[in-house]
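Apart from one protein chain that is not included, each protein chain of the complex appears where it belongs.
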Amino acid sequence: MTEFLTAAVGFILAMLALGLVSILRGPGDADRVMATQLIGTGGIAALLLLGTVAGVPAAVDVALTLALLATFASIAFVKKGLSRFEADGTASTENE
Amino acid sequence: MRAHVAARVSVASRAAWFLCLWLVLAGATLDDVPAAATAVGAATWTSLRFLAPGSSRLSPRALGRLVLLFLYHSIVAGADVARRALDPRLPLRPGFVAYPTGLPPGPRRNVFATLTSLLPGTVPAGDQNAQIFYHCLDVERPVIAELAAEEEALVRALYND
């Protein structure tokens, strides 16, 4: 079981590395945010697997924190960084 | 008077949910009591501030159906994207579809948009008046009918007032 889960961690990390390639390719900022989101989700999966493989319960807490941080980072980036695209009023409805 | 009691019940039930979440995430230790009380209080206050208690009644059966529908859709959606991504011909017909919704703008419409962002091939991309714009991977799929079914299930489960 341990071997299998370790292999799964390796595979998911390899997928994340490919995700980094897509950050480099871009081309837009939105694509980069998406790749960050991918790394957030994949990172959580890898950490949860590692926590079970290595018997480190703290890894689960790290995954939880990563989930929270990745979310807020992406939201902040989209709201701030991409706000120049939200010039007309339709975007304001999301606040209510 | 009755409304007053109902409001208290809803505050208590939200606090109870947040307490459960705390116990799951942080565990139950005596040393944590002050931190837990602060966190639960802050979470309850924040949730009441941003989402006022509603008037609708929860229907557990309809909610169960909604959860099942949601899980089923997540699986179909993931499989659909995987099939298109791995197909050498890359079968995509992307475009926007405007979906006329009966839900008022605000929390209800946002919940609906969030749920439907996991339907196969649709991502909500903003709304205007009584329409939500969806970006679709394949505009020839029966997107509008699927969205209408999802809206009906949601209204039955949560917004049946």
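Quick notes on this one:
Each chain gets a letter, A and B, in the order it is written, and its residues are counted from 1.
Definition applied: a contact is a pair of C-beta atoms (placed from the backbone, for glycine too) under 8 Å apart; a residue touches a chain by one contact, two chains touch by 3 or more.
Keep this in mind: contacts and distances are computed from a predicted model.
Comparing "Monovalent cation/H(+) antiporter subunit G", "Acyl-CoA synthetase (AMP-forming)/AMP-acid ligase II", "Spore maturation protein A" or "Iron complex transport system ATP-binding protein" against the UniProt entry of the hidden chain yields the protein name "Monovalent cation/H(+) antiporter subunit G".
Considering the whole complex, the residue from B:A7, B:A35, B:I75 or B:A149 that touches the absent chain is B:I75.
Although one chain is not drawn, the whole complex shows that of B:V9, B:L25 or B:L51 it is B:L25 that touches it. One chain is missing from the display, and on chain B it is touched by residues 21, 23-25, 27, 74-75, 77-78, 80-82, 84-86, 90, 92, 94, 96, 113-115, 117-118, 120-121, 123-126, 133, 135, 137. Chain A residues in contact with the hidden partner, per the touch definition given at the top, are 1, 4-5, 8, 11-12, 15, 18-19, 21-22, 25, 27-31, 33-35, 37-38, 40-42, 44-45, 48-49, 52, 57, 60, 63-64, 67-68, 70-71, 74-75, 78-79, 82-88, 90-91, 94.
Here, only the chains that are shown with their structure count from here on.
For this pair, chain A with chain B, the centres built from the Cα atoms lie 20 Å apart.
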